[in-house]
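A single protein chain has been omitted; all remaining protein chains appear in their positions.
A and B are the chain letters, set down in written order, and residue numbers restart from 1 in every chain.
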Amino acid sequence: MTKEVFCLKDLKHLIYFENLLQDAQNELVDKAKAEGRYALGYNCYYVPEVLLNLPGCFSSRLRAPRCTSTDIAGYYMTNRTCPYARSILERAIEGGFNYLDALFGAESCATMDRMEQHFFLINPIQNPRFFVTQIDPPMKGDTTNLDYYKVQLRVKLLEPLRDRLGVDISDEAIRKAVEQHNRLCRVITAIGDFRKLPNPPITGYEFHVIMLVSQVCPHDLILPYLEETLEELKTREPEPKFPFRARVVLAGSEIDDPDFTRLIESCGAMVVADRYCFGSFPGREEIEIYGSESAFDAVCRHYLHWNQCARFMDGRKIDQRTSEVQRLVRDFAADGIIYENMKFCEFWSYEKVLKSSIFINDLHIPTCTIEKEYALGAVGQLRTRFQAFIESLEIKQLQGGK
Amino acid sequence: MKFIDKMIAPVDKALERFDPLWQAQNGKGGLRSRYYDKTGVAKWREWRGVKDTMVDYTAWLNNLLSMGLMVASAPLPVLKGMWEYRWMGSFLGTFLFIDRLFEGYRGPQLKIAHMNMHAIVKSLTERIAFVLANDARLGGGPETENIVPHDETITPLFLKGFKGLHPFPLQTLPEFIICDVDQHIEPYYIDVAESFGLPADVCSRCAAETGVAIDDAFPLVGKVMLSTNMPCNASEATSMFQRRRIGKPDFPVTLAMQHNNPEALPYSRQTILDAIHFVEEHYGVKWDWDEFFKYAKLINEQNTIELEKWDFFKTPYSALTGIAETLYRLYSWQSVNGQDPYFNKVDRKVIKLMRKAYEQRYDPFRGTCRHRAFLWGPSAVYYTDFPTWCANCWGINIVLNMDSTMGFNMIDTEDPEKALDDLTRFTEKACMRHHAVGGWENVNAVWQWAKEFNCDMVLMNDNIACKGMLGVHALMEEQARDLGFHFIFVEHDLEDSRTVSRQDMRNCVNKYMDVVLGEKPLDPTLVEFDDSDAY
Partner (left out) sequence: MKKKAWKLLVKLLGKTLLAALIFFAATFTLYITNGENKLIYYVVRPFLNRHYDSQTRDRRIV
């Protein structure tokens, strides 16, 4: 990162946002709980966030910030499983998720599935109301799978919400939740769109922080801050000159630590688009309700369409994953892609090999692949990889893209 | 018979010192004594007494005949295949493979084991000849376009509703079967995949399949490809590579993971129907219920016999044990799946022998077994004879393997609606899947199974790359402790013997038997030996 980047005036709420990310049970979560609302945890995009924000509830996407040791979770799940899943379990055992009233899980990958099972097998959550359900998420984007997705969400999410917590799951309630969700999406998308500019008034790190707070805080409570931030960005003076040497799209599995984005940016490349779990692609697209369609049907259709999980098996979805990243490269004028996978993540291990081959050989977009731990510890190797990649992008630029 | 027994008794007596079981009992050697170091090649074949040696010899001749017939039926394609595909060379290790599987087997146990094994050899040799004769890479044949390649974990029964089409589990030859025969073949393909950046911590079975795809070593047959989400994450992911390399229209048969839930049935049922429509569309052949029922009757008969076999497994007098049971059930259910009446014939013969052995209170492994074990988790396929070693070395009789509990429900053969429901349930409970995914209760069922089969021990195959089973490590140990089972985690890397060697696997058992149970080995030559260069 060049010196000039520090000339950018700090966002008013950035430190506040950063503090909100220090614990899953942050002050806004406490506030919502104090209002008598139900905290509904989830791990994966397959569980539509919008349905966890029905009246009287709020969604909380689970993170385990500052988790450096997973000793107890390692005992349960060995140390050869996904460190994200292990860290979440560790945090649960430590008592970090006791505010949760329910966990809506998904058997989206084997480790996530097992981790979520521990939430009811060893009862780490000290909350008598707490319960867990797990959906069987679809693996294709066709109508057979859409129907199954609807059944799953109805039986494992909506009905338990109604029957166990007395939540209103009517079409009207879902429509209202969609409206509020869309409002949040519009704000985040508008903030994110600044990254398309040649010299954006926001860094990838700042956007990552903003995106994360929108997932871990009650939407209505964080929204005023986000709206204010959007207004602030409209007039924020960017650096006199684009302070980075390259622009990259970051794609992959769970990245819920903004320091990872900061690491890439400190090596000289701005993360202009975030296509990873916890990123905004997908996550912050507005939900449209067509004609006579019920709000619930629209939510299911929307989430199945936009889902970019590497576990989808049908050709259309596999190709969609490629074209979506390609679109981000184009729209955000990226010079290259960094494909990331969490260590031991089988889906993204395969995805990054396949997609890097496609992007490098077929689409001629420079691509770098890396594997990372959940907690950023020794970053020396990663830094070297990023620096080498960014240098290669620079050389390419100097050679006129050849 | 008694007369013959009397005639050969003196010969048996005179030659008993060559019998490795006698040697082990008398401190003069054992089953491992006749091997060249490391190679797995024996200086001479096991002397089992006149009668059992002749049983083994006849089975050997019979298998040799099947291989001869394979070459004779398609000489040029077989030779071309041998020249083209590295995995074909590994099939030459079949005799060594069979020898080590049935070491120490005697009497009806040996006879049944060979009957089962010959069925596999016969079916496989026919299949190899058929596929190579129609492999487009080798010039193709009249049936090239009538073959329906599908993922090995899709049960092919539903494809038998298409008259004139031939389902073919694509990964069976280069990977699914051959990894059992030769521990050195899949590491080659794993290395190919890893050389393209695939991490070494993914399941080695799927890494090997990826390597086969990248190495362009799948036979080229059929018009489409049916992939599947069974059994697990890595196999779902590897199919992305296969579909690209194979380059044919593909249809992922994605069945419900949480298959015990009531809402899963309509979904999986519709998925099977979608797959049928896909095949109809691409091959121009209509699905025919009568044709399907013909084969459903065959699998129903096999499953009926299987359930009777289970009754014998529950007793100490089962003449079908260990790997002879496991391998046969795996192949006959997952791969043959009602397509070959020869397997029904074998089942009928085997159950008769089992009934007789039970009436005679036949004690397998000469009554040396001290423990009855249930084997859980995908086995290390580079160590297929592991159950045989367990029995010969420590007296652990592996009475049933988890994979043998695959779909055993009957399929209605009259009412298409009922048949479709039955078929769906049956298809969902496939190999490495029905007990491993879809909820904790499926995994936790092991204790009930072990109890029902009167086991005092559970051997948990601990595939070091299987994310699903690693995720329940401690819970399984705690359950075993609470329920009072002897419980051994046997670490392995499924298809990569370089990560965890066969000896490393043996050591898991050695340590438990020695340190925890304080038992002495039945055959000390088997406790520690080097078979790293063996197939």
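By our rule, contacts are C-beta pairs under 8 Å (C-beta built on N, C-alpha and C of every residue); 3 or more make two chains touch, one makes a residue touch a chain.
Keep in mind the model is a prediction, meaning the values are calculated, not measured.
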| item | value |
| --- | --- |
| Contact partner of the left-out chain, one of B:K51, B:R245 or B:K297 | B:R245 |
| Absent-chain contact - pick from A:I210, A:M313, A:L354 or A:C368 | A:L354 |
| Residue of B:A24, B:A42, B:V202 or B:V346 touching the missing chain in the full complex | B:A42 |
| Contact residue for the chain not shown (choose from B:L92, B:L307 or B:L517) | B:L92 |
| Missing-chain contacts mapped onto subunit A | 353-354, 357-358, 361 |
| Subunit B, residues in touch with the chain not shown (by the definition above) | 39, 41-45, 53, 57, 60-61, 82-83, 86, 89, 92-93, 95-96, 99, 192, 196, 214-217, 241, 244-245, 247, 535 |
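Here, only the chains that are shown with their structure count from here on.
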| item | value |
| --- | --- |
| Whole-Å gap between the CA centroids of subunit A and subunit B | 41 |
| Complex contacts: residues of subunit B adjacent to subunit A | 196-199, 201-203, 206, 210, 227, 229, 232-234, 236-241, 243-244, 250, 252, 254, 256-258, 261, 263-264, 267, 270-271, 274, 437-440, 464-468, 470-475 |
| Subunit A residues touching subunit B - in the complex, by the definition given at the top | 75-78, 80-82, 85, 107, 109-111, 113-115, 117-118, 121-122, 134, 136, 138-140, 142, 144-145, 147-148, 151-152, 155, 310-311, 313-315, 318, 341, 343-344, 346-347, 349-354, 356-357, 369, 371 |
